[in-house]
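Removed: one protein chain of the complex. Kept in place: all other protein chains.
What follows is chain A.
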């Protein structure tokens, strides 16, 4: 719980994460401030404070207004709801029931955030302040214990002790590779060259991923604090935060935080009187996915085209401008202050043998509660998707979950009890990546999914090395053909052959993992490929040339919901009589299937 000034009776936290802002959160916040400060509510203005915070996490239900200390969470709030909230809740102590979260499984209204199943099972470490503090307020961060870890590290510990603590914590990089952060630091400190650099990788480019964005937006000081601690540990004087250009709110939030930190002596010369001089600069990326790869990112900061180089010598020895450089991802940096404050042994009490601590996942796709989830490493997919995420909506069946971003893999229902950590995910043919989880239901064609990811990578590979560039091109060509019903059985072996070379010979991790969408779907959904090639049928009804739909008269209630949804007027039938599809008219768009509440529309 966040601290409250004693004279305050109420603290209102308005989620102003990017998603909620798009849904009018700024207007909600403004309306709240207007209502509090208008004359006849002078009492309220003195006793109530409204705070625009970062992302609350349960994006599907935003914008949120959370009222403390009672812990009342209002969902999907509009500016027009504010007068009622002020009048009823703040003045009369009454709860506005229609704005509460509805727990569909228990069919009950839920009042407190921690009673919402989505939040109940989470352990928020990297996201500890996100949603509770005003990111533009250094004061808020300090009240939550901010910069205490910095003080402890700089004033009570020697640099090598700091590195030792991070090594002991077992913290592995949250950006995708999972390399132990402490070992990077150690290697950097052991390289004699000066100057040394610290880089924060905020180039989160996976479609559907926004964990780093929410930290940069909602708790920028935690990232700065982590970087300053590292600067002290390895003796660096300059830091860079590389943020993708689309993240305007992150840039603004970080900029403000850097200014505030400079004004209060946390950045600049002789930080906290320790003798450490350290500055941080923001670099805006141009939006190339490959620039999330650390050597491409470094090339981009240097002003070159964002292309990776062979990492036979790590950036920790030879990185930015050829100097020793530590590069870690946003979430990794946000973990550093907590580890330094609470100690490595506390951190290692969370997680699994090989993966310590927690991980933030962005849970999206065909799942009821989409949003940001932070859980201890080793939490199972089932817990995340069903207990936290509320399962697959509209009564459809869970089919697969895609983890690790575009070059991750698809994990099938049989592996729902897989414990999520770095090693088990790579063993399953996928990867942790930066923590994207895209849930897919039975209306998902796995061949088409592989084709989609390869088409994404076809445009986002840097195109420098042959195995990645040409390999992706060949795989995409074959997958497109299979989706159009022109696949051959030999294609499967050919794809596996090319994929193996891509894994072994590509220059960077993007190329080495680019074939994962193909390999993982071939591994777990080979039958579906065979259906496409030999059976000339797409079982999910997605690939148009291979799909045909029919309405099961035994299930159809004749409700007529599908009729207006059909763009070609290809469904016929009287009300309360079973309908039928005229297959010569049908364009196989699937609109009817998605509209049917009874799942009466089937794929032949």
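Note that in this section a residue touches a chain if its C-beta (ideal position, glycine included) is under 8 Å from a C-beta of that chain, and two chains touch if they have at least 3 such contacts; residues count from 1.
The working rule: contacts and distances are computed from a predicted model.
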Undepicted complex member, UniProt protein name, chosen from "ABC transmembrane type-1 domain-containing protein", "2Fe-2S ferredoxin", "Ion-translocating oxidoreductase complex subunit D" or "Putative hemin transport system permease protein HrtB": "2Fe-2S ferredoxin"
Among A:30, A:136, A:238 or A:501, residue touching the chain not depicted: A:501
Which of A:126, A:199 or A:478 contacts the chain that the document leaves out: A:478
For chain A, the residues touching the chain missing from this view: 288, 290, 305, 309-310, 312-313, 457-467, 469-474, 476-478, 481, 488, 490-491, 494, 497-498, 500-501, 504-507
